[in-house]
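Here the structure comes first, spelled out in structure tokens, and everything after it is commentary.
The complex appears here without one of its protein chains, the remainder shown in place.
The chains carry the letters A and B, assigned in the order they are written, with residues numbered from 1 in each.
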Amino acid sequence: MTYMIGDWELVIGLEVHAQVTSQAKLFSGAATAFGASPNSQVSFIDAGFPGMLPSINAECVAQAVRTGLGLNAQINLWSRFDRKNYFYADLPQGYQISQFAHPIVGTGEIEITLDDGTKKTIGITRLHLEQDAGKSQHDQHPSKSFIDLNRSGVALMEIVSEPDMRSPEEAGAYVAKLRQILRYLGTCDGNMDEGSMRADVNVSVRKPGEGFRTRCEIKNVNSVKFVMQAVEVEARRQIDVWESGEEVHQETRLFDTARGVTRSMRSKEDAHDYRYFPDPDLPPLVLDAGWVEQLKASLPELPDARRARYVAMGLTPYDAHVLTLDRETAVFFETMACGRDAKLAANWLTGDYFAALNRLKRDIADPPVSAEHMGELLDLIADKTLSGTIAKQVFEHMLSGEGAPAAIVEARGLKQVTDTGAIEAAIRAVMEANADKLAEYRSGKEKLFGFFVGQVMKAMAGKGNPAAVNELLKAMLAG
Amino acid sequence: MRPTDLSLAQARLALDARQISARELTQAYLDAIAALNPRLNAYITVTAEAALTAADAADQKLAAGQGGPLEGIPLGIKDLFCTAGTRTTAASRILGDFTPPYESTITRQLLRDGAVFLGKLNLDEFAMGSSNATSAFGPVENPWSRRNDPDTRLVPGGSSGGSAAAVAARLALGATATDTGGSIRQPAAFCGVAGIKPTYGRCSRFGVVAFASSLDQAGPIARDVMDCAVLLRSMSGFDPQDSTSVDMAVPDFAAAVGRGVRGMRIGIPREYRMAGMPAEIEALWQQGIAWLRDAGASIVDVSLPHTKYALPTYYIVAPAEASSNLARYDGVRFGARVPGADLTELYEKTRAAGFGAEVQRRIMIGTYVLSAGYYDAYYLKAQQVRTLIKRDFDLAWAQCDALLTPATPSAAFGLDEKQDDPVAMYLNDIFTVTANLAGLPGMAVPAGLDGQGLPLGLQIIGQPFDEEGVFAVAGAVERAAGFSARPGVIA
Partner (left out) sequence: MSVDIATIKRVATLSRIHVEPAALPGLAQDINAILGWIEQLSEVDTTGVEPMAGGGATALRWRDDVVSDGGQAEAVLANAPDREGEYFGVPKVVE
């Protein structure tokens, strides 16, 4: 099923800038933490002071390689930094140190899954390391912009896709999937609202079967939803241009989220001759093949592999999908399910536990009940100490902070009775007290069985093992 | 003997023996600066008070027997090295009153070893020039003058013109300098003093205002070869803050100065015999060859076939890197600013007013050779020729241990000569620029006088990281030449 607007097809490619998770900046020892006061996390290197020179942060290199491995991409053992020259208020050196001709990571791929379940592979062209720029604030003064260089020099991975996407949904799925992979790898926190991940969206339109038409780049789109909206409105704008007999001009545009339109970016108009050349301050970046292998061996399991494993463990594809959406949930699930019935664990987690998170407005990264305690709860169900009904009660007590399930069961006397003698005694008492109903049952009114179950459970304050109660009751009622 | 007559090595002994105090020595230099700098303009900034304070501290260390290798030695610092708390200008208007809050690695090492800084020395703006005429703080005058034409003021060479003139006129006991295409060796030769550009990667570039990063290398200018060896040892060494710095032990260069050249093979590159080379230069070169042969070296004829392409290569690579390195001078974070209605106007006005004509010219050439459509024809081509130039040297090293060449194609010229023909000016560096392109150590040693009584220098080029070999040959040339002439203007 092809997504079309009228008789136009969309062609979308994305350049995602993902902030590398690291303590210090790519080429300086200044901190990267979000939200610090202006210009407080700035070295003279980041501010482009005279005589200052870059030296590279090992962890940023490792993170780029991990990401490349996670995208099934080629790792280039020899790469190089180039300067991208342009003037801008928040670019202190007058150039950005980037990797133009020889990126650290080459071609790879990402598989996306659409809402209708179809899968599609999106090609990754490259991933390179580069410096972030500072931040300009335009709304603090009537005639001035204010420059904060805290972000200047923070390591970014620019991840460039092939123009393989054909609909807003595919573009959105790609960004979501990329974000999921980065978060699994721990190489980018993926906080799009803090700017740790931004997408430059390249959009063009064409009639099916045509070659590519002129594209426009929409800069710095900062949510999955906005990526999808930007693709759609930009495509519609271009279609209008073409259909009115005019030409689309290659340019950089901004997505105005308030008005839902894209508009041309004045400030980037003449910045097109970047005069890239190898940065003479930085010798080549050379990786040891053995070191790359070590990183590969220590890579966490990624969502696709994890999902497949969960399905193999007997989970439904839907549960497997939900439990692998982020790494915290998957890790929680595996801790909880370790050595136990995976299906039961999945049911509890996606059911009662997620409902509780919703109700309490908590996150699985900051869980109200630990995965270990949830596992212990499953154990008590498995060894028939608790019935399903009582387990839910115990879980509520756990949520209110009463501690380990065994202790709650002990303190509140919630142990399930599986002692057949006790059950038989209870059944006898019920039969005696309801001789009329017993007679009706024995004369063929089998619907009354439920009534007897209820009475027995009531007599046992809910602690009777339901299976045992059922079995014994059936036998004794029969006489 | 007056204090300023002492060489660095002699002064160090006299200080240790308490025959002179660091304060007396420093004061003697400050007096000389007060007397002669108004004429020579070698210093942009004199830090007299700080110098005397540092000298007093040095005296205390010396008294306690804790003096470092340069304890109490008064030095001038080329105003391209950032010095914490002291204005650093690069001889440009665009830096305004820029006062670095940090110290360059090299000056930090000199301070560590006890040196006393007298002030900041004049240079060509951003080290771009061979005459010191492009300084925003006015030209430096060479303390030498022509015997038959004493009124014509001569250039000290450049870009380290202030460094060379100050050392020659004894306004400093030694000086830091930098060399991108010959900026240590050419002014040293013009002023009758010694100067060495070490192997690229030997001295840290951290905190030195960049001109062309892949060519820039700092080194000392001093009165003689031994003084250069002592200074270079303090200036050298691995610095993790400079990614191009090489992690190698620093040898005792001074020990090599007297080593002699017996058994060494000295290469004479035949392509350095340029058409139209002045007879006096040719004669000096032949004299140098004879001295080394007499000292026991064997002389070998070698070929460096791509020599003639070195300068054009340099005038692509250096402006290209400079156009990018100088983009940070934009009037936003430091330095001078000319206001503008918008950001672009602010940039354009600030840079038009802040940079001098030669710097502007080079930025634009550099921008042009890197721009879309020209990169391959110019920049990439130049980098390829650079490989060929380096390969020439690699092949020559199979035949010889060091090379001997003239340092400059002429003696110092007049302040008004060559100024309006950029290419003629560029030819000053014809013998020196190859060492920068190939990253090799090169040293200029005063070796004789021309017919006008002006100093001429010889150049020794060495193998990578064999500064010791260079010092050995330079020491031999110096001893044979017995150069003792002094400039007319001297403290």
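For the reader, a short list of remarks on this structure follows.
Criterion: contacts are C-beta pairs under 8 Å (C-beta built on N, C-alpha and C of every residue); 3 or more make two chains touch, one makes a residue touch a chain.
The structure displayed is predicted, hence computed values, not measured ones.
Which of A:Asn72, A:Thr121 or A:Gln137 touches the hidden chain is settled by the complete complex: it is A:Gln137. Between the chain not shown and the residues B:Ile20, B:Ala35, B:Val300 or B:Ala336, the one that touches is B:Ala336.
Within the complete assembly, B:Lys349 is the residue of B:Lys61, B:Arg265, B:Lys349 or B:Arg486 that touches the hidden chain.
Residues of chain B in contact with the chain left out of this view: 96-99, 101, 199-201, 213-214, 240, 243-247, 306, 308-309, 312-313, 315-316, 323, 327, 330-337, 339-349, 351-352, 355, 360-361, 363-365, 367-368, 371, 374, 377-378, 380-388, 390, 421-423, 438-439. Contact between chain A and the unshown chain involves residues 22-24, 28-31, 37-47, 55-61, 80, 87, 89, 136-138, 140-149, 254, 265-267, 270, 273, 275, 278, 280, 282-286.
As a convention for this text, only the chains that are shown with their structure count from here on.
A straight line joining the Cα centres of chain A and chain B is 57 Å long. On the chain B side of its complex with chain A, the touching residues are 81-82, 88, 90, 95, 98, 100-102, 104, 205-210, 212-214, 240-244, 320-321, 323-324, 326-328, 330, 332-334, 343-344, 347, 367, 370-372, 375, 379.
The part of chain A that touches chain B in the complex is made up of residues 44, 47-56, 83, 85, 87, 89, 92-95, 145, 147, 272-273, 275-277, 280-283.
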